[in-house]
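A single protein chain has been omitted; all remaining protein chains appear in their positions.
Per-chain residue numbering starts at 1, and chain names A, B and C are given in the order in which the chains are listed.
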Amino acid sequence: MITLGHYLVVSGMLFSLGLAGVIARRNIIIVYMCLEMMLSAANLALVGFSRFHLVHGLPDYTAQSLVFFTITVAAAEVAVGLAIIVALFRSKQSVDVESVTKLQG
Amino acid sequence: MSVLELIIALPLLAALAVGLGAPARAASLGASFINLILVLATTVQYWGKTGLAFTYSRPILENPSLSFAVGADGISLILALLTTLVMLAAIWQIEDRPPIFYVSSLLIGGGALGAFLTTDLFFIYAFHELALIPTFLMIALHGRAEPAQRKAVAWKATIYLGAGSLVLLAGLVWLVLEFSGGSKLTFDLEALRSQAQLNPLPAAKQAQIFFVLLLGFGSLVSLFPFHSWAAPAYATAPTPVAMLHSGVLKKFGLYGLIRIALPLLPQGAHVEWVQNALLLMLLGNILVMGLVTIHASRLDDTLANSSVMHMGYIFLGIAAGTDLALKGAVILMFAHGISIALLFGLCGRMRNQLGTLEYNKLGGLASHAPAFTVLFAFGTFASIGLPGLTNFAGEVLIFLGNFTEFKAGTLTSLQWTVILALWGVVMSAVYMLRAYRSIFHGSPATGLFMIDPAFSQRVPFILLATTLLVTGCCPWLLLNLMKSAL
Amino acid sequence: MPPLLFYFFALITLGFGFLVVTGRNPVTCALALAASFVGLAALFLSLDAYFIGVIQILVYAGAVMVLFLFIIMLLDIKTEEGKKLNLPAIVSGVLLASLLTLQIIAVVGSTELAQKTSENTPLALADAAGKIGKAALPTITNDLKAGELPDAKLIGFTLFDQYGFHLQVIGLLLLVGTIGVVVLSKRERSAP
Partner (left out) sequence: MNASIILLLPFFSALVILLGHRQLKGASVLISVGSSIISFIACLVLLAAADDENNNKLLLPFLDVGHFHANIDVLIDKQSRGMMFIVSFIGMLVHLFSLGYMKDDDAKPRFFGSLSLFMFSMTGIVLAGNLIMMFIFWELVGLSSYLLIGHWYQKASAAEACKKAFLTNRIGDFGFMIGILLLFGANGGSVNLDDLATAFKSGPLAPDAPGYSAGFTTAAALCIFLGAMGKSAQFPLHVWLPDAMEGPTPVSALIHAATMVAAGVYMLVRVSFLIEASPLAAEIIAGIGCFTALMAALMATQQNDIKRVLAYSTLSQLGYMVMAVGAVAMAAQHGHEAHGPNPGHPAMFHLYTHAFFKAMLFLGSGAVIYACHHEQDIWKMGGLRKHMPVTFWTFAIGTLALMGLPYVTSGFYSKEGILGAAYDSGCSILFHAGTLTAVLTSFYMMRLLIVAFFGKPRTESAHHATEVPMIMLLPLVLLAIFSIFSAWDGFATPLQALKPAHERPHTTVLVASILAFLIGTIGAIYLYRGKDKDPVNIKLFANKFYFDEMYAVIVRVCQDRLAWIVTALERVFVDGLIVRLPTAIIARLGAATRLLQGGHLQGYTFLLGGGVIGVVYLVVFVLPRLGH
């Protein structure tokens, strides 16, 4: 049977995939997509927990509201992020991560 | 208001006055001259007394009982005498130099006097730090070599001595904590001393604290492994600073060991591993630095390294810890201070007139500058340890002090070290006579010649040379000051 | 929800996720991401979170992916990706990912919480109505009595009942986000 563990494992694998993508890829857009994947992996875990942690016999909706908030924040973030990428592209003419080392310590 | 406070305050006030624009040479010379008279008067007054005299205490803090307490016994008076003599000589031989020279000499002298004459751990440490700062400044600003190297040497000395003082501070704090027993923290040396008699610490702990203090004081005094700051610092330091630091300030570490470490931690030095470590280090001082000095090819390097080497003998006296050896150590501190100051002063004068101190470029100066040669001869033969000059009395007492407890059959490790250290006496003769021979004897090198300094310039060196001769012929003058057993 | 379907959707999500990470052409990555989000939404549904599942598809698969595609097209990013493989980065990425997955599997495996399945934690819809308390709206209690889960209503209720303030903040955030986007993407007239 499908246990909570299965869901958590899937969310973990999805998260590590996203993390690997962020680390391995050089194109900022792809990095950004992997970031979105990591976020949604977190959502999966949250929904999993809300289903299996019952409050008055019902799924725990606080978790789901948190998922709701994450989704909205992710959306806002994507918008701003892409705007930055556009501005970046205009000044550097490349989306390569290596070129963006202005913030060197 | 004890006379000692006046003695400490005088040079610091003079430094302030010179800083604010008073005529530099007149003020500083006057201050150091009066100071010498005062110290001589107090020594005469102290003649025959034992223990602490002229004590006066101004309490400052209650809980960690801290007070600006002054007091002097035989040892601190001898060292105060050394300080005032060398300070007068160092200041007198400064000629047409910016006032910073006078201010720094006064500060170093005043700091050293403060360290020797106060009986409160806190102020002993504070005055020593006060005296260190001008040394670094002067090496960095007016050192001998070109700026880059001068800065490097100044940096090295600062960090080294800073680290040394930190280790020392750690040791002192540990010591004070150990003796406070959790109740009232006191920095007063006398209180600590009585507490040490009442309930002495266990030998193992004493050994540990003693070792930390030894490392702290050792690196201030260029004990063997921690000596690499000394030679370059003295070689590049301007003459008055070199005279004062190697002659006086370096003795603070040893004074600290004798005044603080030995009475409070009597068994500290005799625990097996501490004694072996100390003996190895001081042998390194004597034998290794002896060879390094023989290898030096310039006069200032030789003098700087030789002052590091002579510290070995004083540490030998402290390692022995017997009454004879400690008094010998104090006399040798006094004698080495005067002789090294004399030599550094003359070496500075030579550098100004000749421009170079390389042995192979010099020669035959005696025929041109006889008075200078005689003064240099006094310094050379004193630092070799010729009887009739003070160094010998100190050295012989230290050697004898190590042989008081003796069984005919076996030699303890201490006595074997003395026999090895004795070879240092031959080595010091080798490098000093080589220096003397290559500078003064032989035919004059082309172009390089030196005329005798005018009488007024010779006075400080004559002053130091006569002290060496007088206290050399009758060392009982110094010994009677230290009647009380150490 | 039969296990087979779960595995199928899990496979879709992870497969397309893998495709996103390894894809050469950004466009293919973007579409793969959309597909992976759909798979994910299916998983949400399997967890009786219908509202969230729909939202996932609407917001993520819809809006976010479209935005990405739009940007990719706008910036006309060629697939010059294949120039050179940044080997150390890839290796470290893969290494870290596998380490993390192993760790998660080990952690999940070791806790008994993970053993819960939808069978052994059934939703007690009937008695939930009583327990939910007076403040609940009649619509919710009627649906509960009728035996199905008014998911959207319940979420709405919790959102507006407990997290009202947070909603305002989120609203404000979105507003600021949009203004920021406008400011950022304005072309500087006076740029030299």
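Going forward, a contact is a pair of C-beta atoms (placed from the backbone, for glycine too) under 8 Å apart; a residue touches a chain by one contact, two chains touch by 3 or more.
Just so you know, these numbers come straight off a predicted model, no measurement behind them.
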**Complete:** Touch list for the missing chain, restricted to displayed chains, reads A, B, C
**Asked** For the full complex, which residue in C:Q103, C:Q168 or C:S185 touches the chain that was left out?
**Response** C:Q103
**Item:** Touching residue (missing chain; options B:V425, B:L448 or B:L463)
**Value:** B:V425
**Fill in**
Out of B:K327, B:R349 or B:R458, the sole contact with the unshown chain comes from B:K327
**Item:** Residues from chain C at the interface with the omitted partner, ascending
**Value:** 89, 92-93, 96, 99-100, 103, 106-107, 110
**Prompt:** Touching the missing chain, which residues of chain A?
**Reply:** 19, 22-24, 31, 97-98, 100-105
**Request:** Spell out, residue by residue, where the missing chain touches chain B.
**Result:** 156, 160, 224-229, 288-289, 291-292, 294-295, 323-324, 327, 364, 366-367, 374, 381, 386-388, 392-393, 396-397, 399-400, 402-404, 406-409, 415, 418-419, 422-423, 425-426, 429-430, 433-434, 437, 440-443, 474-476, 479, 485
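Criterion: only the chains that are shown with their structure count from here on.
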**Asked** Should the pattern of chain-chain touching be classed as line, ring, star, complete or other?
**Response** other
**Message:** Between chain A and chain B, what distance separates the C-alpha centroids? Give it in angstrom.
**Reply:** 70
**Prompt:** Using the average of all C-alpha atoms in each chain as its centre, how far is it in Å between chain B and chain C?
**Reply:** 78
**Prompt:** In whole angstrom, what separates the CA-based centres of chain A and chain C?
**Reply:** 8
**Request:** Could you pull out which chain C residues touch chain A in their complex?
**Result:** 1, 3, 6, 10, 13-14, 17-18, 20-21, 23, 26, 29-30, 33, 36-37, 40, 43-44, 46-49, 51-52, 55-56, 59-60, 63-64, 67-68, 71-72, 74-75, 77, 81, 86, 89-90, 92-94, 96-98, 100-101, 104-105, 108-109, 113-119, 121, 123-125, 127-128, 131-132, 149, 154-155, 157-159, 162-163, 166, 170, 173-174, 176-178, 180-181, 184-185, 187
**Asked** Given the complex with chain C, which residues does chain A contribute to the contact?
**Response** 1-10, 12-27, 29-30, 32-34, 36-37, 40, 43-44, 47-48, 50-52, 54, 56-59, 61-62, 64-65, 67-69, 71-80, 82-87, 89-90, 95
